[in-house]
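Following this message is one structure expressed as structure tokens.
Missing here is one protein chain; the remaining ones are kept as they sit in the complex.
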Amino acid sequence: MAKMTMVQALNLALRQEMEKDDRVILLGEDVGVDGGVFRVTDGLIDTFGDERVIDTPLAESGIVGAAIGMAVYGLRPVCEIQFSGFAYFNFHQLESHAARLRHRSQGRYHVPMVLRTPYGGGVRALEHHSESREVYYAHTPGLKMVIPSGPRNSRALMVSAIRDPDPVIFFEPKSLYRAFREEVPEEEETLPLGVPVKVREGRDITLVAYGAMIPPSLEAAEILKAEHGIETEVFDLLTISPLDDTLIAESVRKTGHAVVVHEAHRSFGPGAEIMARLMENVFYFLEAPVKRVTGYDIIYPLFAREKAYMPNRKRIVRAVRETLGS
Amino acid sequence: MAKMTMVQALNLALRQEMEKDDRVILLGEDVGVDGGVFRVTDGLIDTFGDERVIDTPLAESGIVGAAIGMAVYGLRPVCEIQFSGFAYFNFHQLESHAARLRHRSQGRYHVPMVLRTPYGGGVRALEHHSESREVYYAHTPGLKMVIPSGPRNSRALMVSAIRDPDPVIFFEPKSLYRAFREEVPEEEETLPLGVPVKVREGRDITLVAYGAMIPPSLEAAEILKAEHGIETEVFDLLTISPLDDTLIAESVRKTGHAVVVHEAHRSFGPGAEIMARLMENVFYFLEAPVKRVTGYDIIYPLFAREKAYMPNRKRIVRAVRETLGS
Amino acid sequence: MPKKPILFSHQPESLSILDEKGNVDKELEPELSEEFLLKLYRSMLQGRRFDERMLNLQRQGRIGTFPPLVGQEASQLGAVVALEPSDWMVPAFREALAEIWRGKSMENIILYYGGYDEGGAVEENRNDLPMAVPVSSQTLHAVGIAMAMKYRSKPEVAMTFFGDGATSEGDFHEAMNFAGVFQAPVVFICQNNQWAISTPVSKQTRSETIAEKAAGYGFPGIQVDGNDILAVYSASREAVERARSGEGPTLIECLTYRMGLHTTADDPTKYRDNKEVEVWESRDPIVRFQKYLQDKGVLSPETTQQYEEEIKVEIQGVVERSEQLMKELGAPEDMFDHQYGELPPLLLRQREEMLAQWRLDQEEENHG
Partner (left out) sequence: MPKKPILFSHQPESLSILDEKGNVDKELEPELSEEFLLKLYRSMLQGRRFDERMLNLQRQGRIGTFPPLVGQEASQLGAVVALEPSDWMVPAFREALAEIWRGKSMENIILYYGGYDEGGAVEENRNDLPMAVPVSSQTLHAVGIAMAMKYRSKPEVAMTFFGDGATSEGDFHEAMNFAGVFQAPVVFICQNNQWAISTPVSKQTRSETIAEKAAGYGFPGIQVDGNDILAVYSASREAVERARSGEGPTLIECLTYRMGLHTTADDPTKYRDNKEVEVWESRDPIVRFQKYLQDKGVLSPETTQQYEEEIKVEIQGVVERSEQLMKELGAPEDMFDHQYGELPPLLLRQREEMLAQWRLDQEEENHG
């Protein structure tokens, strides 16, 4: 097993799937010769040629619309939108077609495509390069919305996403692209879409997070244990939508407390849905209101202030302690 | 006072604001000569000419992008997107610019525009003509998201929206366009944005709804009282975002129970945010979990099945009774 | 200031073969078998009669809103008949006749406009996309399909339909640009029917033709008389052949006219003069083609009569079968079908919930 960054792990997933299945093709701005602005597709054009790794004109709707056509024809396109902040240019193609063609054609066609795009803050970027707007996709029936949190699961989820028969929006937490390395097996590894994983066992409180918020959540759990003797059970959603809250509800039945963490704006954010589900399913087990640690409901600031905007492990520790009244 | 339909009331609001303020101009597909496909802008081109009531080419991003430019220049454009299902074509203009230009220019510019668009189901329409996706806008900082529920408040809110210094997304519940008439005063009337109104007083349970869900909610409240002696307090949100939950929280402190109703899909829908706020703010007053009566997390069906998809007064009555254990 | 002219690599052109009176330009007349000519004629008639019947059903409240195609028969049929069954057609929403030619069942069309999702089904024997309502967005799918054909080295072609209004949308531009850049085997058929709801084409663009827009994307554009099925067919066949032989895309603008309503929810008297409609009535694509076939000795009034009767019976059968189907279909839980390859647990639960609520609704209605 090699130690890999998330960029390398994603590259491995793409390369192996392309080797196995000639239906898999890549398209996007600068994904070919340049290997993608974050180098996720680096070297793939050399192996697979410019018929399978396609540098497109600068047009997001064009990329997604063409990918939909390819998928319907029987290919498995993986398209890259350079930053999630530019995916609004193609939102109508996703909402109107990628999400609907299976239903519209009553099952005759389906759209097995993946839309990869880097999301999230913390990398001192320009405007439009730091947002976290997974809700737009999570609230859109017909799409699946996936966010990995590390090299290994990003590789396994990408393989599953490519093989999935439905359109998957795959948000890559750009602040984790090269943040740490993990062992990633050369052999095939997949992870089921639609199932959160418990990444830390605990009995006092349930912490729900995903993507770039997983590292600070795990750090917070360490601190909580070391400094306050609090045992935090941490869930990594991995799939934001369709969201399965079964395991989380089960955990809260045990802990009676929960905190949700995300970079996304608070109002109408993913945390609200988790809280609603807990309200619906385990209300009588809750000993205190669920708290959320989130981005604020404002335009993401330029980087001089992003530290104050972003949830961090200290905010998480505080929220957990407040929830527990500790 | 004249009895008016919502279409007439909106027309009145536009006409009067145009008379008062020559900065107000209209643009959109078929808003001029045709008077809009629902006739909301009927006759305005005759009074104000085609310089102020502009039939545009068929291009939603063009309409919104041009409106942004006009607004920045000092006009008060009101643009129409023919159906909310086509507003995804211009979503990037809203997210990237309408919502952000005030902040980007650090207050030098602002974008006092209104985007009017019919939304929602129940009118036996074609695909893409029945959705209710207010969350996309509600989760976008910098925008205001408004939904009236009757002729009188639609007129008052439209006047406020036009005068508001910020971009307002104004969803018109198309199933209510001609559903009933109300007295609408000729004299100016406004309603503040950002404040829900209590439309029925009650002590047993708090019902939160908006738009086309207000009539069935009020009917349900009648039935609940008549048949079950349940006193339902009903709130009409009017502004979905920025959402002020103060009055609703206050009500729940009194009633201890709440139900939220919307046409929108359930998961990551507006109801989730209301539930999250209640969780955060009045958890200890809640005697039972808040329930939601909503659209399902599927593609809106063609009209043969829309009755089964849409929340109705019966579903609301049931949800209230279940919440109260009655 | 004196400047050097830039020369276009592709000069847009225009074509007409059968004039308004049904007189043919012998030099340009395509060689077509009598059988094929009659098939075209019968199909145009069928399209017109079916459209009339649909309008009728709508007016009686038996189906919902639909967009009539009357007047555009030559424009859409002339194009689509140039395709092989293995090719792909990517329609907008006003190509019912072209879809029927390709194998769409009229029953499904009625079901669809009757509010039954089942009507959207694409029959197994054709490679076409279902109709697309969001104007212009489908043109990109055709380009993607064509790119995939090229990747698979298949001698196939994608043909996409759209209106004059659609040319104002960004997606049209992106589709044209992708098609040019990737030299995709795609044929763009613009049915320029002069109107986009209430907006005349003169307010849609400042360019004199739609056809000339192709030059900006580096490939050929041609304007044809869209009510002249011979011209539409000739231009389409040439474009399809060009695409199939690897020479890239073509834009064909068919000048035609929306004789009827935009949709059944529309009232054209609000925005257009009936005189204009009358002018176009004199250019009717069917009358003209009929005259041509009669002059040519291929068609007799008796054959027309016979076709009319066959079509009437056929459509009557279609209407009866679809109304029967509408009675049988409509189980509300079926709306959870075809959401995902596999229905996730959340939706399984919601389906149960929906059914329970629906049953209670029904009970209450029956007892209340």
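As written, the chain order gives the labels A, B and C, with residue 1 at the start of each chain.
The definition used in the following text is that contacts are C-beta pairs under 8 Å (C-beta built on N, C-alpha and C of every residue); 3 or more make two chains touch, one makes a residue touch a chain.
In this text, all values refer to a predicted model and were calculated from it rather than measured experimentally.
J.: Please identify which of the visible chains the hidden chain touches across the whole complex.
T.: Output: missing chain touches A, B, C.
J.: Check the options A:Ile25, A:Ala59, A:Leu143 or A:Leu278 and report the residue that touches the missing chain.
T.: Selected residue, touching the omitted chain: A:Ala59.
J.: Among B:Val31, B:Leu44 or B:Ala67, exactly one should touch the missing chain; which is it?
T.: B:Ala67
J.: Kindly note down the residues of subunit B that lie in touch with the hidden chain.
T.: Touching the missing chain: residues 25, 51-52, 54, 56-57, 59, 61-62, 64-75, 77, 92-93, 96-97, 101-110, 141-142, 144, 164-166, 194, 242-244, 246.
J.: With the missing chain put back, which residues of subunit A would touch it? List them for me.
T.: Subunit A touches the missing chain through residues 29-30, 32-35, 37, 55, 57-62, 85-86, 89, 124-129, 266-267, 296-299, 301-306, 308-309, 312, 314-315, 318.
J.: Tell me which stretches of subunit C touch the chain missing from the display.
T.: 1-6, 8-9, 11-15, 27-28, 168-174, 177, 180-181, 183, 203-209, 211-213, 215-219, 222-223, 234, 238
In this text, only the chains that are shown with their structure count from here on.
J.: Calculate how many whole Å lie between the centre of subunit B and the centre of subunit C, each centre taken as the average of the chain's C-alpha atoms.
T.: Once rounded, the distance between the two centres reads 35 Å.
J.: Distance from the CA centroid of subunit A to that of subunit B, rounded to the nearest Å?
T.: 30
J.: What are the residue numbers in subunit A that touch two or more other chains?
T.: 92, 96, 103-104, 141-142, 242-243
J.: Counting only residues that touch at least 2 other chains, which ones in subunit C make the list?
T.: Answer for subunit C, listing residues that touch two or more other chains: 117, 120, 133-134, 170-171, 339, 346-347.
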